Structures are given as structure tokens and as C-alpha cells.
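Excluded from the complex is one protein chain; the other protein chains are retained at their positions.
A, B and C are the chain letters, set down in written order, and residue numbers restart from 1 in every chain.
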Amino acid sequence: MSPVPALETLDEVVIRFAGDSGDGMQLTGNQFTNSSALAGNDLATFPDYPAEIRAPVGTLFGVSGFQVRFSSRDIHTPGDRPDVLVAMNPAALKTNVKDLKPGGMLIVNSGNFGAKDLEKAGYERNPLEEENLEHDFQLVEIDLNEAVIQAVAGLGLSNKDALRSKNLLALGMLYWIYNRPLDSTEAWLNKKFGNKEQILEANLRALRAGHKIAENGEFFQVRYEVKPAQLPPGRYRNLMGNAATAMGLVVGAKRAGLKLFYGSYPITPATDILHNLARFKNHGVITFQAEDEIASITSAIGASYAGRLGVTGTSGPGLALKTEALGMAVITELPLVVIDVQRGGPSTGLPTKTEQADLLQAVFGRNSEAPLPVIAPCSSSDCFWSAVEAVRIAVTYMTPVILLSDGYLGNGAEPFRIPSVDEIEPFEVQFRTEAEGFLPYARNPDTLARPWVKPGTPGLEHRIGTLEKSDGSGNVDYDPDNHEKMVKLREAKVMGIAAGYKPTEVFGDPEGDLVVLGWGSTFGAIRSAVDSARQKGLKVSQVHVRNVWPLPRDLGEVLGKFRQVLVPEMNRGQFARLVRSEFLVDARSMSKVQGKPFFSSEVLERIEEILG
Amino acid sequence: MSPVPALETLDEVVIRFAGDSGDGMQLTGNQFTNSSALAGNDLATFPDYPAEIRAPVGTLFGVSGFQVRFSSRDIHTPGDRPDVLVAMNPAALKTNVKDLKPGGMLIVNSGNFGAKDLEKAGYERNPLEEENLEHDFQLVEIDLNEAVIQAVAGLGLSNKDALRSKNLLALGMLYWIYNRPLDSTEAWLNKKFGNKEQILEANLRALRAGHKIAENGEFFQVRYEVKPAQLPPGRYRNLMGNAATAMGLVVGAKRAGLKLFYGSYPITPATDILHNLARFKNHGVITFQAEDEIASITSAIGASYAGRLGVTGTSGPGLALKTEALGMAVITELPLVVIDVQRGGPSTGLPTKTEQADLLQAVFGRNSEAPLPVIAPCSSSDCFWSAVEAVRIAVTYMTPVILLSDGYLGNGAEPFRIPSVDEIEPFEVQFRTEAEGFLPYARNPDTLARPWVKPGTPGLEHRIGTLEKSDGSGNVDYDPDNHEKMVKLREAKVMGIAAGYKPTEVFGDPEGDLVVLGWGSTFGAIRSAVDSARQKGLKVSQVHVRNVWPLPRDLGEVLGKFRQVLVPEMNRGQFARLVRSEFLVDARSMSKVQGKPFFSSEVLERIEEILG
Amino acid sequence: MTTAQAPVYKKKDFESDQENRWCPGCGDYAILNAVQQSFAQLGVPKEKFVIVSGIGCSSRFTYYMDTYGFHTIHGRPTAVASGIKIANPELQVWVVCGDGDGFSIGGNHMIHSMRRNIDIKVLVFNNRIYGLTKGQYSPTSEQGKRTGSTPYGSLDHPFNPIALALGAGSTFVARTVDTQIPHTRKILQAAHEHEGFAFVEILQNCVIFNNKAFEHITSKGVRDERQIDLRPGQPMVFGAGLERGLRFTPDAIEIVGASEADLWDPTGASGARAYRVCQNSEHDELPVPMGIFRQVQRPILDRQIHAQVEDVSERLGPGTLESLLNSGDTWEVR
Partner (left out) sequence: MTTAQAPVYKKKDFESDQENRWCPGCGDYAILNAVQQSFAQLGVPKEKFVIVSGIGCSSRFTYYMDTYGFHTIHGRPTAVASGIKIANPELQVWVVCGDGDGFSIGGNHMIHSMRRNIDIKVLVFNNRIYGLTKGQYSPTSEQGKRTGSTPYGSLDHPFNPIALALGAGSTFVARTVDTQIPHTRKILQAAHEHEGFAFVEILQNCVIFNNKAFEHITSKGVRDERQIDLRPGQPMVFGAGLERGLRFTPDAIEIVGASEADLWDPTGASGARAYRVCQNSEHDELPVPMGIFRQVQRPILDRQIHAQVEDVSERLGPGTLESLLNSGDTWEVR
């Protein structure tokens, strides 16, 4: 055994695990993330997997990646480029090495670099031998296959089965390098494979063997430490965006005094919300996997009509299918939350990639005038708070609400400070039960909401429907003036929601040369970029909008204090268009439509370009 | 018999027929329109019928109306207020009399003013006796019931059956008053009831009796004449907007060298297009009444893929259902024409009323970035030319196109000058048949269109689909840079269509105090209003946009020459929003959402208000 | 049939104050009548009823019933109703829709609610035409029909709604006729009593666009000969004096004397006989079956959903806000 290695302290590290779809990279990344979380780091993750379930072994399109950034400071993105790349095969190396920081650590499983593996990845020569990897990076070649087979020898596993544990071996190594205990992963393995002793034992051995191999000093000479971050005090958990959304919905429903009905049809990357909610049965949650998106939303509308909180979730193509029914929720003025976890398009597009291009569909994509509010969370943990807010608005204003998440937020994770119950204001729903003076379309003077009545309430029998309704009575009414009045009332109700917003906050000075305006998941990249630019002395600030429709009323004025407005979006300028039309502000679009989030460096460069 | 009455010449007359849904008002109006057309008048019609098929007799909501304006001058709207109102019952009187011009002629069927009729219309007293109708209008009370029963006496018809012909009696009277021959209606009756002799005879007798009654001078002392209009020379026919659209589609297909496939699902007010096209089988037209809107559009896309011209038509709720499939047409870059005959909303809304509120749905209502061109006809006969244009753009650019008509255009009629075949430029499609060098997503450098290949062509077997495609080959491709490139290519192709537009025309001076900007069916009301305002010396001009997306490139500049921009629309400012966001021009919305078209007087008032 | 506590209603308790807008003579009036009469007799508090309809003439039904009602969008009433019933199984959820609404655009929701056996009752007013859009052929229209959209005659083969319902696994399948009000009431009662999904096809005359479409089997003169009422547990007999009957042979159905008629059993495991008898043509010699084709028990989805929620809650303990927020691995930052 070699001498105890040095323990260097780092501010932060970005690791990317990359391997075959079957190599368990998502699991490995998640385990590493969890132990980093338990170690008190701030962190952010970015899983990136192919549309194929398990593409043929070794192919380029079958590569699955997971990036995690952990830090002793407050961070907002999973990092632009990794410091460490773990490449389990040539395909993973080929598709990922270009992102690795110069001089970064490159750990490759040399056991998978046979002629056939190389061919599948389209390498004519073995890059480990031929290319200057060693020169550009800290190259560490380890035959993980051999190592894992040795580690589990004696358990009676076939080689094929033994190789399944090689990801845990890699994980064990990284735990050693970054000075992490094995116990959280060991506990997890025990829970997961408790009744499959052989597999459990193999995995545990592989994990420990990795740790040992790293420790023995042949491959690694330095250990690193990333100190806990100074997060606001409290109890934390690591939370993926989709899980946060699911939790926020249930919490929102509880705060409204309602039970949740979730009607959904599976679709990437929104399905996890359904999976999460399906486990919450003991919270009174009902999940209904419908035959399609239309039945998902219409059953949810039915549930709301019956007095539950109807929610439906999907991604872009599904939202397109729900638009007709959204109009029904608008005209019947029933509460409803619709979640769209956006993905790459158009059409089926890039199902597993992220994008923000459903914004205008969300705001305008319905026949006729059918206004509704749209909320976009800005981080994985903000998915929780935005979901609560969406529920609050839906029940307070008796309106459908669209929650615009995206694949990057939904699949990414970060530490979530668990709020105490009191931190979440209750907004208990009062169902109408009083028959005296009841009018189905009478309005609350503050919110313009109509009363919500549970069918089954004696004496309040009434009919609602999708033909234009008479103001007050809600009866069918074709009168021209009534129609115009109702159109304006529905609009006034929705636009009135903006009256309740807090004043728009500016990060940085309230005036200057440039404001970078964002919405949704670009928050982190913009914040980091603006932060860096300000440290360089540039007069740039950030404004981030969570309530993307109706727009904050003071937004035009806030933006007007800056000479220029830049709007980075993962689409072709949709939010910029909204802001331009609403405030006649010359908001300029910075567009990226690559199925990938912005790097903060890209935003920073653009800021410098504009102000340089 | 009284002395031959005077024959006064008028510039124009607006007549409104109003009665029960079962009274045949649409038929009566159409007959009057046709004879006016044959007499060479310019004309415009506005049918207005209830959502009920045949509501109980005598009810207010069962009233059906038909307004026709015929003129010796060039006109653009069916007129704001009628000069003549024919009211077949108290309900028709009640719902329509407020629109009648002061001093106008009010013809009522006094035979239907019994106590029960009055009650159904909610009259407490008989308005013919109690109110000052006689003072405000030229009131003509005739018991049409009695008259028709007398007229058909001896034919062996029951009274109930006899009464069915009373609308023809009224028509006969009006023919006399406006000096029209009976022959076109007689010919039509002969054709329609050729094999039902008794009914034919009853109708003919009623028509002639009406003429006679008017002639005998008891009720009418004056006859009027409206001279033929100075229309551009040529052969004309009277054409409803929906019929014009249907014809335009077939003509467009023929000019492209294609056969038409129309996939549709019935929906008011678009169904007539299906009915029209279903009759054109001898033009090779196939109509397919699908199970829903989704099957309508997807079958049409299939037909286009197979080498026909796929077209689908619907109204707003149906367009909402087609949005997901529209994305498929965008990414597979197949030609397709989608017609939306807009109606009142949101949701089921006011199915038989008109509106222009699907504009933003048409332009933006799809998941992700899925750009496509949108064309809006400006009059019933322009539906023809816009349909031809939609077909041309679809096949030239290999793109879906949305044609945004509306209920007002679709149901309205006006004289249509029949073009000679040469006036319609051919744009013959060249299917790709050459295997050498074939790439499914190679692009025509001028249009950026990809090649169109008919399955069945030997040697060109290839696959297309809705996952992101590789530039050139069209294979599935998840590469980030390719994705961005394709997104931009699709956008460039669609935005490039604007390069082919003619320069934007201004009606009036090219600069001034105000420009009234319109699109779609508001054309006529705006034209009349601007014309009047200009005659009053106001510095106002009109710009009307037919290609509403992509917007004309010179539009910003053209609008910039005016101090103010006003945009009248039958929605809450959707086109104004587009123009604002695109050109940062302070376009102000003039909104009317009553399920009814603008009166030109309303637009004129607003112009005067702004400039006054 | 009302017990001491069950409310006693009159038909007019179920009449709303909305003016009826159907065409004079429309078959929908008779059905409305039958439903109002039946509901008054079911012993259910009226606030428990929810009528859910789609879009079409028939779907205006909702407005004329003084119960809770939801006039939804075209083709989706069974899906909306599924959400309502799952959200609150205490409600008595009845769907009313047309043949276009239920079988054309809404066909998928229809067959899925059948297979799921959600405890809703679905009345399809089959007039074999699209009424509200002014007369186009529907998926139940006979081939060759001339309509606005098929001026030269329709070419599509129609659905047999009974066969489709059987194929989709509906646990209750019945048919009746608008004007045969006592029969309709009997069927409505049976649908109500059935625990689970109930499908009732009601042949309905559209006087305007498809007048007398069913005359050949429903008019007074031919009705007794051309219809047979399938009554559970009763012999399959028909005719003015019920003097004739049907008997299944291995490969066909034959007409026999009443005494030789088979007993009708809609509860058999396979449903093959119901499938066989619903294929009787309207234009052959065999009478067209009305009544109850199928009536079987299967677990009811809405009940099962709630049972599962209760079961899980019992096992895991009822969830609280705290337990939800704090689930999973957590750590403390001070």
C-alpha cells in the first residue's frame, strides 16, 4: 500500500459519467449525487440519455450520460464542461471527450476497447494508443471488466452477470478520490437488493473493490475534498425536478383542502411525475392513466368539476392534443393544473432532449380567446414552489393554469430545503353550499372567480357547458353583447392575476447597459453569467420571470431602465416576442435550440460581445 | 287595379329577411340574391342563423336571418343596417327591428301575431297595435298566412303544408317592389321540385301571388330600381365563400397537376366546403369523412405523402385537435392545406357566429418550433384566390399552409368574376423520379423545399418520420448542431415565402395621420370606412394583409409612414400583437368580439374619434 | 319501489326551466320524457345525479334535466364522466350523446370506459345521422346513404354498436327505441341497477335529416314482428301474441314456436350468444333484438381505485404534509 495521498481542497468539481444505456450510468450518477448531497455540497445534475431504451451495446447513439457538479459554493447549473470524465467504452469516449476541460481527468475502462468495441464507435484506431489523450488530459486507463470479475469471484456469477456491477466499481473509485463514505450507497444497495443476496453481495464487493483499487495508489495520487456549501440552514433532500413538481402538487392540494386527481398519459420527459404521484396513494392521490392525452385532461376536468383538484401532465405533443379541452376548462371556469415538461421538437422531435419552445403554444395555442395563466419554474427545486403556486392560482381564480417545466429541470436534481409546514400558506377552498341567491356564474369581486359547487350538494343543481354562457346565470346565451362581456370578463380575470405579483426583482443594479431577461430553466446559466460579468465590472443585471403569463405589469418599466435587453431562450425567441408585443421594448433574442441547456459561458460571451 | 306606380331609382338597398328557422329565410334570401346578381348588381350577403336546427316555432332563439345588399356601385359589405326588414313573426320583429334604418320599410306577416306567438316572443302587447312602429317606419302589415292559403287553394294541401310556401309569397312581393323577373326562381323551383308536382305548383303559385298582391297597389305605391353595377367586364356568378374555397382548392390542385384529397369531419361553419367538394367527384376529387379531426388531417397527410394534394378543413375547435398532426406535416415537409373557417369561441362557444380569434393559434399553436404560412382571404370571392394561393405555396415550398377564413366570409356571398383559365398561372409539381443522387431532405436552393417522391417510384425507397432528421439524408439524427440547423432551415424556408410577396399596397396616400390595418374579413368594413373618411378629407389610408404569416417584409416601413396605426379585428388584438412584436410599431387594437362583423360605420366613427 | 327514506319525486322535479330547443317531433323529446319519469322512480336523491353530454342535438339533453349537468365538448363525455365518477363514486353519472359523438369522434373513450367497467351509464341516441351539423352520414348510417357529405351515396360499412360494445367488454349492453317509452324505462331501470358500466343504444328518429330511419322495425304495424325483446331469464319470444320464439342451432338461429324458444341468458361467461343474436339483420327474416344483450359482473374500476387508496393508506399510514416533505434521504444544514 502506497503512502497516504495528499488531500487537496477544491471549490467544486464537475464529473460526467458516460457509458452504454445498459451500463447503469444514471444510477451511478444518482448515487454519487446523493452522497455529495449528504456531504453538504450544493449540487446540480444533468442526466442525458438517448431515446432508445437499450440500444445495441457499444453504439454511439446508445451512449447515456450523467453530469453532476458539486460545490462548496452556491451554484445554479450542472456546469458547462466536466473536470472528470468517466468513459465506460469507446462510444462514450468519442461522444463526450470533446466536452472535457483541457487537463481534466479522463478515466476510461480499457477493458472495453477491443477491436469490435472500437469499430462500433467508428474508431479506426484505438484512441488510447493513437491519439494525444495522454497529452491533453490526465488519462487513467483501468480495465474495469477484469477488476470486477476478480472482485466478485467466488460468488458463482457468470462473467456477464459479474460485469453488471462494473459501474459500482467505478463509483467506489470516485468515492475514494473525492473522499466520500460508502455508506449511503451501501444502504441503498441493501434496500434495493435485500432479497437478491447474490446480486447484493456482488454490488457491494464491486463498490468496495473500486475504493480499494483507488486507494492502493497505482492509478491515483491525489485525493480531493469539496467542503460543504453554506446553504441556508434547514433540512435538505436531494430532489429531481419532476419529483419536486409531484410533491408540490400534493402539497398544493393539501393546502387547498383538496384531494388530487392526476389524469395522464405517459410521455417522455413527463412520465416521472405520474410515477411519483402513483406512489402517493396514502396522501389520497388518485392517478388515472388514461387512453390518451385528451382523456387525461378531460377526466381531470371532470374530477375538478366533481370537487377534486384535477391535474394533468404531459410534454409538447401531448399539450397540442389537450388544447381543445383547455378551452372547455376556460369557458366552464374550473380549476385545473396542466403540466408541460417541454422537450425537443417539432412533432416527435428529440423526445429525451430539453427545449423551451412550447411557450407560445401555452399562452396562445387554443381556438378563439381562451386566456389562462402560465407559470415556469426556474430550477429543479423551484418546480416544487411553482407547482404550489399553480394550484393556488387555479383554485383562487377558478382557471386552468399551465406549468411550463422542461426536460432539463424535470430530470435534473439539486438540494431542496424542506420547508416547514407554516412556510406554505394555506389557501383553503370554500365550496358553495348555500342555495339562497346562488348563481353559477356570479363573480367574486376581487378575483372575478365564479363559485365552485360540488355536485351532490342539495339545492344547487345547475348545468354548465361549453356554449357561451350568460353572465351570472351561466345559461346558454347567444347575445352579441353578452358574448363580448364574457370574453372581456374571462380576460380581466386572468390578466388580474398579475395584480397579485410581487414587484419584479432585479439581480444587480436596477439600471445599466444591459439586462439579461430570462424565464424558466435558463435561470442558472444566466445567473452565473451575469454574476461573472458583474465581477468583471460590466453594467449588466438579470431579470427572471416566473409568471410568464400574464406578464408582470412593472416589467416594461423595469426593462426600460436598461439600454439593452437580451433574452436567452432555448427556442427561436418566443419570450422576446411576448415582451416586445406587450411593452414595445426592443428585446433581442439569444437563441439556442440544440436540445441542450445554455452554458453559462455562452451567455457570458454574449454579454461581453454586446458590452465589449 | 291601381295606376302603374312610380319607378324610383336607388343606388342600393339592404334587405333583411327574418323568420323562424323553419320559415325558409335562408332560401328566400338566396333566391333574392341570385336574381339581383343576374340583374347585374354588385351585392353582398350575410346569413345569420341560430345554433339550433329548428328550434320550437316562434321562439326568440329560433330566429333565422338573411341580409342582402344589392347596389349599382362597387360594395364591400352586406351593409350595416337594413332599409327593408321582412319579419315573419313577432320573434323576428323583436330581435331585428332595432337594426332597421329609421323610416325604413317594415313588412310583417300579421297572420303570425296571435296571442301565443306574441307570448313566445315575450311581447306583452301586440307591437303592431301598441308601439309606434307606424311612426318610425313604413309599416306594411300583410297576413301572409291567409294569402298563401288562398293562393294554393284547390291543390289539396293541408293548411300546414300550404303555409310552407309563405316565404315564396313574400319573395314574390319583393320581386315586384324591386322590379325583378320571377324567372330565375321559377327555374330553380322547377329543378328542385320537378318530381313533386303538388309542392312545385304550390310554390309557383305562392311566388306569383306575392307578385300580384304587391302589384295591386293596396300595400305598395312605389317600385324601385337598382341599376346594374359597373363591375369589371367578364362572366360572373354568385358565390358563397365556402363554395369559393372549395372551387379554389380544386382549381389549385388542377394547376399543380394533382388530384385533391379532402379529409374532413363536419363542423359549423366549415361543413359546406365538404359538401361542395363531395360533388366534384368528376374532377377527380376524393372526399373522406373521417372519424374525427385528427384522422381528417392525418389521412390528408397520408394522401399528400402518396402524391395527391392533401387538404383538410375545419373550424377552431377542430384546428385545436389538428395541431399535433400539423407538427408532423412540418417536420416531414409535406404539402398540406388546412382550412379554418373561424367561429365564435372559446370552446364550443357560438358555433354559428363569426370571429377572427384563431389567428395566434394558427401562427403559433403547435408544440415546439413549427413554423408555417398562414393566408387569410379578405372577401367571399377572395376565398377562391386565396385557396389557389394556399395550394401554390404548399406544393412550391413543401409545407403545410393554413387558410384562415371565417363564418362571415364562408356563409356570405358576392358576385365572383370567373377568371379565364390563363389568368390562373399553372405551377405544375415535378415529382422526383431520378434515383441517382437522391436525398430525401436535399433542398431546392431557391425555395428550400425538399423533393416530393411518390411511393411506388422504383429505386427511391426511403423512410421519413417525425423524429428530428439529418440534413440531407433525412435519417433520424439526435445531434445538437444538426437539430439547430434543421430548426433554422425550416424557419428560413417559411420566412422565405415572404420574399415572393408583391409590395404591400396602400389604399389612399402612402403617408398620413392614420393607417387602418386589417386582415381577413374586416376588409370590406374598413375599405368603406376609410373611403368615407377620405371623402371627408381625413388623412387616413388602409393597408390590408392577406399573407398574415410570415408578415410582408415591407410592412413595418409602410406603417412607419403614418402617425398612428389602428387594427380593427374580431378578436382581442391578435394581429396587432403580431405586428407589434415583429416591427415594434405601436399598432392599436380596435376589438369587436360579438360574433358579428364590423359595421363600416363603427370603423368610421373610430377613425373620426382618433383624428377628430 | 321507494323505501321509507328514499325521496319521492315526480317527473316534473326533473324538468329544468330551460326552454327546449329541439325540432318539433324530434325523438329526443320522448327519451327526455322517459328519463325524467325513470329518474323520479329510482329512489336516488336528485342532487346525486350528474348528466354529462358531448356536443350534438342529443347532447342538449343536459340542459333540460333539473340535475347537475355538464355539456362538454364533442366526443369526450365518457372521459369527462370517468373523471367525475372516479373523483366521487357517490354520484350517479349518466352520459347522453349521439351516434356521432359516441361512436365517431368519441369511439375511443367509449370502448375504454367499457373495458374499464367504470360505473357510468351511457345512453347513445342513435339517429344514424349527424343532426346538429345538418345531416351528414354517421358511423351507424347504412351504406349507400345520400347526405350532404355523400351526395352519391355513402360507402362506409357501419358499426354494429351492440357488437362493438360486446367486443370492448361492456358489462351491460342493451337497446331500446325512443318512442317505446315503457320499454325504455324498463331498460333505464336495469341500467341503473346494474353495478358497473351500462351501455344503452336508443334508436331515435331525427325528423329533419333522417326521418323514419327505423320505421321498418319500429312502426306500430311491424314492431311486433320485427322486434324481439331480450328479457333476462325469459324465453326468447316475439310476435303480437308472443306466439313465436327463437332457438339457437349450432350454426344459426331459427324461428320456432314460443314453447320451443330458448331462455335468454345475458350473463354467460363468453357472451357468444349475445354476439350471435346482435348480428340479426334489419332486413332479414329474424326479428331485430331489443332489450338486454349482456349483463355480467366484473370489478368496478372506480370502486377499486378507492379501495386501493384505502388499502395503501392503511398499510403505510395516512400521509401528512410533514411525512410527504420529509420522505427520502435528508440532511441538516446549520
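Following the convention adopted for this analysis, a residue touches a chain if its C-beta (ideal position, glycine included) is under 8 Å from a C-beta of that chain, and two chains touch if they have at least 3 such contacts.
As the structure is a computational prediction, the values presented were derived from the model and not from experiment.
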{"item": "Shown chains touched by the chain that is not drawn here", "value": "A, B, C"}
{"item": "Candidate in contact with the missing chain, chosen from B:251, B:376, B:403 or B:449", "value": "B:251"}
{"item": "Among C:16, C:53, C:67 or C:117, the residue in touch with the chain that has been omitted", "value": "C:117"}
{"item": "Of C:97, C:120 or C:305, the residue in touch with the unshown chain", "value": "C:305"}
{"item": "Listed residues B:6, B:115 or B:421, member touching the removed chain", "value": "B:421"}
{"item": "From B:109, B:298 or B:589, residue that would touch the chain that is not displayed", "value": "B:298"}
{"item": "Listed residues A:275, A:417 or A:588, member touching the removed chain", "value": "A:275"}
{"item": "Where the unshown chain meets chain C, residue by residue", "value": "104-105, 107-108, 111-112, 115-117, 139, 143, 152-153, 155-160, 163-169, 248, 250-252, 268-273, 275-276, 279, 298-299, 301, 304-305, 308, 311-312"}
{"item": "Missing-chain contacts mapped onto chain B", "value": "34, 37-38, 40, 184, 228, 231-238, 247, 250-251, 254, 261, 263, 280-286, 288, 290-292, 294-295, 298-303, 305-308, 310, 324-325, 327-328, 332, 417-419, 421, 424, 454-467, 475-476"}
{"item": "Residues of chain A (touch criterion as defined above) contacting the omitted chain", "value": "51-57, 59, 61-62, 264-268, 271, 274-275, 278-279, 281, 287, 289, 291-293, 317, 347-348"}
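One rule holds in what follows: only the chains that are shown with their structure count from here on.
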{"item": "Computed distance of Cα centres, chain C from chain B, in Å", "value": "39"}
{"item": "Rounded Å distance, chain A centre to chain B centre (Cα mean)", "value": "46"}
{"item": "Contacts with two or more other chains, residues of chain C listed in rising order", "value": "55, 73"}
{"item": "Multi-partner residues of chain B (at least 2 other chains)", "value": "51, 61, 317, 347-348"}
